[in-house]
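Encoded as structure tokens, here's the structure I'll be asking about.
With one protein chain held back, the other chains of the complex are shown just where they sit.
Our next item is chain A:
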Amino acid sequence: MSQAALLPTRRDEAWRYSDTDALGTLAPGRLDAWRNIDVGAGEQLVETLVLDGSDPVALDRLRVTIGEGGHFALFALVIGGDLGRLEVEVSLAEGAHFELGGVTLGGGETTREIVTKVDHGQPGATSNQVVRSVHWGKSAGNFLGQIEVARHAQKTDAGQSFKGLLLERGASVNSVPQLEIFADDVKCAHGAAIGQLDEQAGFYMAARGLPPETARRLMVQAFIGDAFVAMVDDEAREAMTERALEQLEARL
């Protein structure tokens, strides 16, 4: 059987806004490759990821289990590929926490996306996902976040925040929250907003002498900063921010 027959299409919910045409270039079996991350009970783990490069597809698929009271934080930049896609499936034990800070950035005809599935199968677990997307040209940025809360997973607290910043007309962002909640004592907060660069702030900065490119860089920096506030390591945070801004400057 040819691989094409097995490739996802945009009819699949998790690929709804994706660039599935780009998948044809993948080596056979590549889509089945998932990385497993197991965070033990009471353990803490922080992971930073940069999906970059000029291959047609920049793909990373993670399956994460977090043990009781464990804590996993993932900070990711999705800035490469015609299709850049980070997929994360997380399963939380009792009292575990999952933190995601994700940024997609892109121009041209690229699609950059973050797709998560967080399984609150046990009580008292928490998750917080912050995704910021900055796009220009005809690029698209997507965040598809699925949250499942099992019937007995009381005291679940799951938050999602998505914001898109469109630097040019023609770019787009999509956010698809999907909440399946079967417990009743649950907090699930979801927020999504799309905007352009603030013109007033742009003129204020210009009036102080900042050229448009510098003003834009500062505003983008501030915008994506939300995704990395939970990073305790200042140097790592600055490195991630700098990497994102380099990408912005290279493409603008």
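The working rule: a residue touches a chain if its C-beta (ideal position, glycine included) is under 8 Å from a C-beta of that chain, and two chains touch if they have at least 3 such contacts; residues count from 1.
Just so it is clear, contacts and distances are computed from a predicted model.
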Chain not present in the shown complex, as UniProt names it (candidates "Thiosulfate reductase cytochrome b subunit", "Fe-S cluster assembly ATPase SufC", "NADP oxidoreductase" or "Lipid/polyisoprenoid-binding YceI-like domain-containing protein"): "Fe-S cluster assembly ATPase SufC"
Absent-chain contact - pick from A:37, A:194 or A:210: A:210
Residue among A:56, A:121, A:159 or A:225 that touches the chain left out of view: A:225
Positions on chain A contacted by the hidden chain, ascending: 198-201, 203-212, 214, 218-219, 221-223, 225-226
